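Left out: one protein chain. Kept in place: all the others.
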Amino acid sequence: MANQLSCCNGIEISFDPHHALTTLKKVEGSLQAFPYRSVGELVRFENVGLRYGVGAETLTDVSFSIEPQSFQFLTGASGTGKTTLLRLIMQALKPTRGTVVLFGQDTSLLEKDGLTALRRRMGIVFQDFRLLDHLTTYENVALPLKVQGRDEVTYRAEVTELLNWVGLGELIHAKPPILSGGEKQRASIARALVAQPELLLADEPTGNVDPSLARRLLRLFVEMNRSGTAILIATHDLGLMDQIDGARRLVLADRRLYVEASDV
Amino acid sequence: MANQLSCCNGIEISFDPHHALTTLKKVEGSLQAFPYRSVGELVRFENVGLRYGVGAETLTDVSFSIEPQSFQFLTGASGTGKTTLLRLIMQALKPTRGTVVLFGQDTSLLEKDGLTALRRRMGIVFQDFRLLDHLTTYENVALPLKVQGRDEVTYRAEVTELLNWVGLGELIHAKPPILSGGEKQRASIARALVAQPELLLADEPTGNVDPSLARRLLRLFVEMNRSGTAILIATHDLGLMDQIDGARRLVLADRRLYVEASDV
Amino acid sequence: MSEKRSLRYGIFGAMMRSIPFFGRDPLVAADQVTDRALVAVIAILTFLAALTASAAQLTAATAMRWQVMMASEVTVQLKPQAGRSIDADIVRASDILRGTGGITSVKVLRREESAKLLEPWLGSASSIESLPIPRLITVQIDTRQPPDLTSVGKMLSDAVPGASLDDHRTWTKRLGHLSDLFLTASFGALLLVVMTTGLTIVFATRGAMAGNREIIEVLHFIGADDRYIAGQFQSHFAVLGVRGGLLGGGAAFLLVLALKLSMMFPDGLPFSGISEMPILDWQTVFVTFGVIMLVGIVAGLASRITVYRTIGMLA
Partner (left out) sequence: MSEKRSLRYGIFGAMMRSIPFFGRDPLVAADQVTDRALVAVIAILTFLAALTASAAQLTAATAMRWQVMMASEVTVQLKPQAGRSIDADIVRASDILRGTGGITSVKVLRREESAKLLEPWLGSASSIESLPIPRLITVQIDTRQPPDLTSVGKMLSDAVPGASLDDHRTWTKRLGHLSDLFLTASFGALLLVVMTTGLTIVFATRGAMAGNREIIEVLHFIGADDRYIAGQFQSHFAVLGVRGGLLGGGAAFLLVLALKLSMMFPDGLPFSGISEMPILDWQTVFVTFGVIMLVGIVAGLASRITVYRTIGMLA
């Protein structure tokens, strides 16, 4: 535990999740999102509406898009549909109306194989973690690479390093049921990042960690963003959002999505 | 959703969980813990140590006590043992050494029936909610009363009222898998409170709700405290702790527990 | 919702609640798939068990009938002896038999009747005329106080050379052996099947409890005691066991009736003895429902014991 705390005290750790692209540096106070270039949107919603069952719509007329390498927060009160919006992007839900375009493809026309291919370009941090209880932390984090058929020798060092960075170095062989809430959350973040996705969806990724650890995780997201990943973080935490300059804010209220222009 | 948001905007709702003891009033800014009188401690730890498996101790030499009707926060970085400490109190774990005294009884001498009796005097909000997925929100919240053998007609109105207070009035018949993260958290809080326990243990009870809802839930804890319940909230949220004057802080760091005197 | 809910109140609700698994909210998540699998497996096992038991009962009953028939009748054979009058010998032999205690009737077969019995081996009546056919006397025995057949046989052969008494002992023994063997095998199969049923219930109960481990834990923390939690599981699997038992046993019962019925007809199956039995006798009912009850009891016990042992382990 002492070890985990100490690793949050600003020590430089270099972390190379995929091809030695990223080096994390201590960035005090002002983290900055990578200014994005428009090379075709990753996600585009056009007048999307979603109704669960027979009640009123949970989301109405949602239109927005996510550019490659952009950084945005999604916020709104509890139960306003943040998780629902993320589930629409990750294809866990089909919109009741409107169009969801993902990586340039209209998802309503998507075949099963195409879906798998799209999902491999996304990383997801679930609000309730969804780690596999019978696998170790290491195996959980390595899973996205494993299901792609990659040989373990090619990713072992990376996974270990990433686990060290999120402070789970000592818990590599522990299984989720014995992890603390914050530890589970960090494992699920590591799992989402390990394959260096083009788009990261994170649902309340810092709800179970202390403020200094939250900052540290945020730094990881920023570094991922610098190396080319578009980030969408759903959160209630105002403090967290204030830490990133130049991040767009998507606000859900009254079933609608309001996009605040990024302040860059 | 609109309904849930509106109910957080300071409207007075009277809530009578058990015997019409409590009336919630709008309390702006300074919530205050009930000044406790010592009528025998609810919990006393004496040099408690806990070791999971064969590694180093997770908690070392922990000594503290909880007075009836007191209000305290438990804080510390992720993985320092907050949940572990709560699990020692709720008898999910036995200490490796030292003594845990609960409601005046040495827990090492406890029989199974005695344990059930003690647990009925506690309410628990789990960090991971632990709602029963196949029961509705209403049934989940009513469960502590039901397992005590009480007839449904005697508690139906209370449970409904409590659910309204935490903003789940419209989701009475919904089952946990379709609840949002914050909704689950609120249901688990309602379940912990419904039997008006003498001691409430809440593990990160506001990690999944927005700040205004967090304030509202905190108010609920304060009112419960006023009506006689001792409260122990484990949290990372500094903002939350700052909202209660006169609450003690128990801080976990380096495997030890440091008690900050309450500032009343 | 509100309609469903209203079931729980009022007289009807109270009535429903008094029936196990009706109008009760189970706190335990019942897994439909596993439940149906369990019922199916137990139904099939009970079906096999009930068929085996019925077959055993039929065999035993048939064997007993034959044995009684055989034991209640012996045959005395008089072989024609050179230089002796067979008719005189017959009179002498039947007198001796009539004078013996425990013999209810003595019937001398006429020459033609005896010849008829030999026909398969000696050819038809026309050519047999000239043969000195052995003659037969059938003797009915009072099975309650049977005579000592060995001494009767000795007496006869002493008094009448060429007379011999056939008490079918070899056949009775052989038949007894066969039916004993079959009964043992059936009993073994029955035991095996009932054991399997118990085992299946044990495994299903343990599986369900392992699957509901977290629910059990939460219930404990919420203040439920073991008795309460056990109640949630216990009857569930017993009821499934009984349901499977009734299904399988019922099917077996119908099949047995159908088979018996098919044997009634002349073109039917070549089991003499069985076809003389009534189609629906209390034994068949008894055996089938005995098996069903056995399965039910085993299911109930297995589930009860497993629930209590597992709760101890999970807590």
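By letter and in written order, the chains are A, B and C; residue numbering begins at 1 in each of them.
As a convention for this text, a contact is a pair of C-beta atoms (placed from the backbone, for glycine too) under 8 Å apart; a residue touches a chain by one contact, two chains touch by 3 or more.
All values derive from a computational prediction rather than experimental measurement.
Participant: Determine which of the presented chains are touched by the chain that is not presented, and list them.
Facilitator: Contacts of the omitted chain with visible chains: A, C.
Participant: Out of C:R98, C:K154 or C:R174, which is the one that touches the chain we can't see?
Facilitator: C:R174
Participant: Looking at A:P68, A:P144 or A:G207, which makes contact with the chain not pictured?
Facilitator: The one listed residue touching the chain not shown is A:P144.
Participant: Just to verify: which one of C:V68, C:V91, C:A159 or C:A210 makes contact with the chain not shown?
Facilitator: C:A210
Participant: One chain isn't shown here. Among A:M90, A:L168, A:A190 or A:L250, which residue touches it?
Facilitator: For the chain that is not drawn, the touching residue is A:M90.
Participant: Which parts of chain A face the unshown chain closely enough to count as touching?
Facilitator: Considering the whole complex, chain A reaches the absent chain at 90, 92, 112-113, 116, 119-120, 124, 130, 132-135, 139, 143-144, 147-148, 152-153, 173, 191, 195.
Participant: Touching the hidden chain in the full complex, which residues of chain C are there? Just list them.
Facilitator: Residues touching the hidden chain, for chain C, are 31, 33-34, 36-37, 40-41, 44, 47-48, 77, 79-82, 118, 121-123, 127, 130-132, 134, 162, 164, 174, 177-178, 181, 189, 192-193, 196, 199-200, 203-204, 206-207, 210-211, 269-270.
Going forward, only the chains that are shown with their structure count from here on.
Participant: Could you say which chain's mean Cα position falls nearest to the mean Cα position of the entire protein shown?
Facilitator: Closest chain centre to the overall C-alpha centroid: B.
Participant: Which pairing of chains gives the most C-beta pairs in contact?
Facilitator: Ranked by C-beta contact count, first place goes to A-B.
Participant: Just curious, how far off is chain C from chain A if you go by their C-alpha centres, in Å?
Facilitator: Roughly 68 Å separates the two chain centres.
Participant: Between chain B and chain C, what's the gap in Å when you average each chain's C-alpha atoms?
Facilitator: Roughly 63 Å, centre to centre.
Participant: Among the residues of chain B, pick out those that touch two or more other chains and give their numbers.
Facilitator: There are none in chain B.
Participant: Where does chain C touch two or more other chains at once, residue-wise?
Facilitator: There are none in chain C.
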